[in-house]
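A protein chain is absent from this complex, but the other protein chains hold their places.
Let's look at chain A:
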Amino acid sequence: MAFSKKVVPFFHISSLYRISSIIPVPHVIVRHSTNFNASLQQEDDDQPIQNLSNPYQKEKRCCVLCKYDVKVDYKNARLLSQFLSPFTGKVYEKNITGLCKTKQKIVEGEIIKAQNAGYLAIMLKKVEYLKDPKLYDPNRPVRPHRY
(Lines give C-alpha, C1' and ligand atoms only; values in the text may rest on other atoms or scores of the structure.)
Protein backbone atom coordinates (compact mmCIF):
# COMPACT_ATOMS: atom_id res chain seq x y z
CA MET A 1 0.00 0.00 0.00
CA ALA A 2 2.76 2.33 0.92
CA PHE A 3 4.41 1.63 -2.43
CA SER A 4 1.30 2.53 -4.43
CA LYS A 5 0.92 5.83 -2.54
CA LYS A 6 4.39 6.77 -3.60
CA VAL A 7 3.95 5.66 -7.23
CA VAL A 8 0.56 7.23 -8.04
CA PRO A 9 1.60 10.91 -7.83
CA PHE A 10 4.51 10.16 -10.17
CA PHE A 11 2.03 9.04 -12.93
CA HIS A 12 -0.37 11.93 -12.43
CA ILE A 13 -1.83 13.39 -15.65
CA SER A 14 -0.23 16.79 -15.02
CA SER A 15 3.19 15.17 -15.56
CA LEU A 16 2.15 14.46 -19.16
CA TYR A 17 1.40 18.17 -19.76
CA ARG A 18 4.90 19.03 -18.73
CA ILE A 19 6.36 16.58 -21.26
CA SER A 20 4.24 17.98 -24.13
CA SER A 21 5.41 21.53 -23.36
CA ILE A 22 9.00 20.43 -23.63
CA ILE A 23 8.64 18.64 -26.99
CA PRO A 24 8.57 21.23 -29.84
CA VAL A 25 5.53 21.01 -32.14
CA PRO A 26 5.89 22.37 -35.74
CA HIS A 27 3.21 25.11 -36.00
CA VAL A 28 4.42 26.84 -39.16
CA ILE A 29 3.65 25.08 -42.51
CA VAL A 30 6.12 26.08 -45.21
CA ARG A 31 4.45 26.76 -48.52
CA HIS A 32 6.66 26.42 -51.60
CA SER A 33 6.13 28.93 -54.40
CA THR A 34 5.69 26.19 -57.04
CA ASN A 35 2.82 24.55 -55.16
CA PHE A 36 1.14 27.83 -54.22
CA ASN A 37 -1.46 27.84 -57.04
CA ALA A 38 -2.20 24.19 -56.47
CA SER A 39 -2.79 24.83 -52.78
CA LEU A 40 -5.17 27.68 -53.70
CA GLN A 41 -7.19 25.29 -55.87
CA GLN A 42 -7.30 22.87 -53.00
CA GLU A 43 -8.78 25.61 -50.87
CA ASP A 44 -11.54 26.07 -53.51
CA ASP A 45 -12.28 22.37 -53.34
CA ASP A 46 -12.63 22.65 -49.61
CA GLN A 47 -15.64 24.95 -50.03
CA PRO A 48 -18.92 23.47 -48.79
CA ILE A 49 -20.74 21.42 -51.45
CA GLN A 50 -23.98 23.06 -52.51
CA ASN A 51 -26.05 20.25 -54.03
CA LEU A 52 -25.62 17.72 -51.27
CA SER A 53 -28.51 15.41 -50.39
CA ASN A 54 -29.73 15.59 -46.83
CA PRO A 55 -27.45 13.29 -44.81
CA TYR A 56 -29.95 13.17 -41.93
CA GLN A 57 -32.81 11.94 -44.08
CA LYS A 58 -34.26 8.74 -42.65
CA GLU A 59 -34.70 5.58 -44.66
CA LYS A 60 -38.07 5.20 -46.37
CA ARG A 61 -40.42 3.01 -44.37
CA CYS A 62 -42.11 0.11 -46.13
CA CYS A 63 -44.92 -2.24 -45.09
CA VAL A 64 -44.13 -5.91 -44.39
CA LEU A 65 -45.73 -7.31 -47.53
CA CYS A 66 -44.11 -4.72 -49.83
CA LYS A 67 -40.70 -5.14 -48.18
CA TYR A 68 -40.42 -8.89 -48.80
CA ASP A 69 -42.61 -8.82 -51.93
CA VAL A 70 -45.09 -11.35 -50.57
CA LYS A 71 -47.75 -12.56 -52.97
CA VAL A 72 -51.07 -12.60 -51.15
CA ASP A 73 -53.20 -15.50 -52.28
CA TYR A 74 -56.63 -16.57 -51.03
CA LYS A 75 -55.46 -20.20 -50.78
CA ASN A 76 -52.77 -19.28 -48.26
CA ALA A 77 -54.97 -19.35 -45.18
CA ARG A 78 -52.04 -19.27 -42.77
CA LEU A 79 -50.76 -15.94 -44.08
CA LEU A 80 -54.22 -14.38 -44.17
CA SER A 81 -55.06 -15.48 -40.63
CA GLN A 82 -52.12 -13.42 -39.36
CA PHE A 83 -54.21 -10.33 -40.10
CA LEU A 84 -57.28 -11.65 -38.27
CA SER A 85 -58.21 -11.02 -34.67
CA PRO A 86 -58.14 -14.20 -32.53
CA PHE A 87 -61.07 -12.82 -30.50
CA THR A 88 -63.54 -11.83 -33.22
CA GLY A 89 -62.15 -13.40 -36.41
CA LYS A 90 -62.38 -10.00 -38.11
CA VAL A 91 -59.69 -8.24 -40.10
CA TYR A 92 -57.61 -5.70 -38.21
CA GLU A 93 -57.61 -2.23 -39.68
CA LYS A 94 -54.81 -0.47 -41.50
CA ASN A 95 -53.66 1.51 -38.47
CA ILE A 96 -53.04 -1.73 -36.55
CA THR A 97 -51.65 -4.02 -39.25
CA GLY A 98 -49.21 -1.33 -40.47
CA LEU A 99 -49.83 -2.14 -44.14
CA CYS A 100 -50.02 0.40 -46.93
CA LYS A 101 -53.38 1.35 -48.43
CA THR A 102 -53.26 -0.94 -51.48
CA LYS A 103 -51.92 -4.01 -49.67
CA GLN A 104 -54.54 -3.70 -46.94
CA LYS A 105 -57.26 -3.60 -49.59
CA ILE A 106 -55.80 -6.67 -51.32
CA VAL A 107 -55.58 -8.59 -48.02
CA GLU A 108 -59.20 -7.75 -47.13
CA GLY A 109 -60.36 -8.88 -50.56
CA GLU A 110 -58.41 -12.14 -50.39
CA ILE A 111 -59.79 -12.92 -46.93
CA ILE A 112 -63.35 -12.63 -48.25
CA LYS A 113 -62.43 -14.90 -51.17
CA ALA A 114 -60.86 -17.45 -48.80
CA GLN A 115 -63.93 -17.45 -46.56
CA ASN A 116 -66.23 -18.02 -49.53
CA ALA A 117 -64.03 -20.82 -50.90
CA GLY A 118 -63.91 -22.60 -47.52
CA TYR A 119 -60.25 -22.04 -46.68
CA LEU A 120 -60.91 -19.77 -43.70
CA ALA A 121 -63.50 -19.76 -40.94
CA ILE A 122 -65.60 -16.62 -40.61
CA MET A 123 -65.93 -16.17 -36.85
CA LEU A 124 -62.78 -17.80 -35.48
CA LYS A 125 -59.10 -18.28 -36.02
CA LYS A 126 -57.63 -21.76 -36.27
CA VAL A 127 -56.01 -22.98 -33.05
CA GLU A 128 -52.87 -24.10 -34.90
CA TYR A 129 -52.33 -20.55 -36.17
CA LEU A 130 -52.62 -18.85 -32.77
CA LYS A 131 -48.90 -19.16 -31.98
CA ASP A 132 -47.72 -17.83 -35.32
CA PRO A 133 -45.18 -14.98 -35.21
CA LYS A 134 -46.83 -11.62 -34.59
CA LEU A 135 -46.47 -9.01 -37.34
CA TYR A 136 -47.84 -6.19 -35.19
CA ASP A 137 -49.10 -5.37 -31.72
CA PRO A 138 -52.86 -4.64 -31.70
CA ASN A 139 -52.48 -2.74 -28.40
CA ARG A 140 -50.07 -0.26 -29.98
CA PRO A 141 -51.70 1.06 -33.17
CA VAL A 142 -49.90 3.38 -35.57
CA ARG A 143 -52.71 5.88 -35.23
CA PRO A 144 -55.25 5.97 -32.38
CA HIS A 145 -58.61 4.39 -33.18
CA ARG A 146 -62.14 4.84 -31.88
CA TYR A 147 -62.28 1.64 -29.82
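Criterion: a contact is a pair of C-beta atoms (placed from the backbone, for glycine too) under 8 Å apart; a residue touches a chain by one contact, two chains touch by 3 or more; residues count from 1.
Everything below uses one rule, namely that contacts and distances are computed from a predicted model.
Would you mind picking the UniProt name of the chain not drawn here, from "Cytochrome b-c1 complex subunit 7", "Small ribosomal subunit protein bS6m", "Aspartate--tRNA ligase, cytoplasmic" or "Exosome complex component RRP45"?
"Small ribosomal subunit protein bS6m"
Kindly note down the residues of chain A that lie in touch with the hidden chain.
Where chain A meets the chain not shown: residues 60-63, 66-67, 71, 74-75, 77, 98-103, 106, 113, 116-121, 124, 126, 142.
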